[in-house]
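Every protein chain except one is present and positioned as in the full complex.
The letters A and B name the chains in turn, as written, and every chain counts its residues from 1.
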Amino acid sequence: MNRQSRFIVSVLAFGYAFLYVPLVLVIVYSFNDSSIATVWGGFSTRWYGELLRNDQILDAALLSLRIALTSATMATILGTMAGLALARFRRFRGRTLFSGMITSPMVMPEVITGLSLLLLFVTLQQLTGWPGQRGFGTITIAHTTFSMAYVAIIVQSRLMAMDESLEEAAMDLGGHPLRVIFDITLPLIAPAMIAGWLLAFTLSLDDLVIASFVSGPGSSTLPMYIFSKVKLGVSPDINALATLIILFITVGVLLSWLVARRRA
Amino acid sequence: MYRKLIIAAPYLWLLIFFLAPFAIVLRISLADPVIAQPPYSPTYSPDSFTFLLTDKLYAITYLRSVIMAAGATLLCLALGFPMAYGIARCQPATRNMLLLLIILPFWISFLLRVYAWMGLMNNYGAINNLLMWLGIVDQPVQLMYTDFAIFVGLAYSYLPFMILPLYATLERMDLDLVEAAQDLGASRSRAFWDVTWPLARPGVIAGCLLVFIPAMGEYVIPYLLGGSESLLIGRVLFDEFFVNRDWPLASAVAVILLLLLVVPIVLLQRYQARDQEGTA
Partner (left out) sequence: MKDFIRLRGVSKKFGDFVAVDNVDLDIERGELFSILGGSGCGKTTLLRMLAGFELPTSGSIEIDGVDVTDQPPYERHVNMMFQSYAVFPHMTVEKNIGYGLRKEKLPQPEIAKRVDEMLELVQLQELRSRKPDQLSGGQRQRVALARALIKQPKVLLLDEPLAALDKKLRERTQFELMNIQDELGITFVVVTHDQEEAMTLSSRIAVMDRGQFRQIGTPKEIYEFPSNRFVAEFIGTINTFSGHVTARDEDSISVAATEAGVTLTALGKQAVEEGQQIEIAIRPEKIFVSKEKPDDGDAVCLPGVVDDLGYLGNRSLYRIRLESGKIVQVSSQNRRRSVTRFLEWEDKVWISWRPRSAVVLLD
């Protein structure tokens, strides 16, 4: 291996500092006793206590979790089907449109996705009366739509890398094609499905813009609640909430990385 | 039979929840705003588009969005290329750790990462405290609510999108090629421009695309970090819809934004396809 030039090393150091210093500062300031978020007033964990007493935050977090669990599961089912179709069925009518629709939601600006879905729900309500109320259901559908694309891509690339002769061998040994999918294909792509589910789950928890469009009055997800607070400026209890989220996710990602590395 | 089901379920879902909505957006962009529920008429008129195209303010907003997104893209490229290059040239163990640290922010809430900069760039925030402590300035510098803040926020949020595709092409590149160029008389920097850069071009294009497109429609960053007068198209769309309740105009803004974005994507895809074919 070549030695890295000094320039590269310093850019790397700067880049990682750029990525992580803001997060570290949020964590530090979450233990700030002062209620003016930018002035240091001594160490304290009072904001964590206030967080637990804030029913609004807990309600919003609960709604976000319910949406994330449901939409990630739906996205994994639909996305796996789409990935299978793209990787294993070479030809079917409308394939080009299909693969276009799969990849587009990933690059679509959120404001456009959000606006178009809201207008769809409004139109549907006029025509059919459904959805009567916007909230859990509409946000879940919106999140499923954009995150199934990610699952489909992950599953598709896993299938492309996988030896198709495994499935052919199973069919050769007398497996009905549908049985083969359940016996051979799904177990083999399970890691990709899990990765896709986790990604869909996180994307759903993370989304603010689309949820803001398609939610109705009274249903606020966690990001929507946070946004409504930070619009007004830095606030200490949001620092505490951010710290919890950052630590939770960091530990989760590190753990899954270690597990994956041990298996490999 | 099962095959049809596997295709049909996601296909129908996407037709209903992805494609149909665009048709509706297009339809409503051609309606007139009315005070009713829903607030648009069943008529057809190009008024929203004529208004958008003749009003200077909107043209400026689109232009500003393009400039901001392009600037942030260049910033990401300038920082992301050497980083991706450095990561790709590390020992495998270090490389995996460094990559994980690039991917980790992906999983941490986007909103909270933008929020982190609010504390940092505040008049009494960490950056100003540091500058004053160093004696570089004696008055806080206004960082928040400026275009600079938007640039930083965009570059910060989208940097991983630039690094990952760049890393993928650089990592796949045969290092023998660079050595071959040096062997044939090219200095280190010459070999970089003759070999590494042109071969990394697909990654550069993919990375730039992945940063530019979402940055164009960005709503949260300009809202939280930019000033109230710093108009960007994502925010204008949001406000037209929710504040002014002008659904046809908001839809027209979306249609034009989409057109602006579809053109570069198609052009770049065609360019990439031709690049792969080789000499023609």
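Note that in this section a residue touches a chain if its C-beta (ideal position, glycine included) is under 8 Å from a C-beta of that chain, and two chains touch if they have at least 3 such contacts.
Because the structure is predicted, anything quoted here is derived from the model rather than measured.
Colleague: Kindly name the visible chains that come into contact with the excluded chain.
Modeller: Hidden chain, whole complex, touched shown chains: B.
Colleague: Which one, B:M1, B:I35, B:A93 or B:L184, makes contact with the chain that was left out?
Modeller: Of these options, the touching residue for the absent chain is B:L184.
Colleague: State which residues belonging to chain B touch the missing partner chain.
Modeller: On the side of chain B, residues 174, 176-177, 179-187, 190, 194-195, 198-199, 278-279 touch the unshown chain.
Here, only the chains that are shown with their structure count from here on.
Colleague: From the C-alpha centre of chain A to that of chain B, how far is it in Å?
Modeller: Chain A and chain B have C-alpha centres separated by 18 Å.
Colleague: Which residues of chain B touch chain A once you look at their complex with the stated criterion?
Modeller: Residues of chain B touching chain A: 2-3, 6-7, 9-11, 13-22, 24-25, 28, 38, 79-80, 82-83, 85-87, 89-91, 96, 98, 100-113, 115-120, 122, 124-126, 156, 159, 209-210, 213-214, 216-220, 223-224, 234, 237-238, 241, 247, 250-251, 254, 257-258, 261, 265.
Colleague: Residue numbers of chain A touching chain B in their complex, please.
Modeller: 1-2, 4, 7-9, 11-12, 14-16, 18-23, 25-26, 29, 37-39, 78-79, 81-82, 84-85, 89, 92, 94, 98, 101-102, 104-105, 107, 109-112, 115-117, 119-120, 122-123, 126, 141-142, 144-145, 148, 152, 177-178, 181, 202, 205-206, 208-209, 213, 223, 226-227, 230-231, 233-234, 238-239, 242, 245-246, 249-250, 252-254, 257, 261
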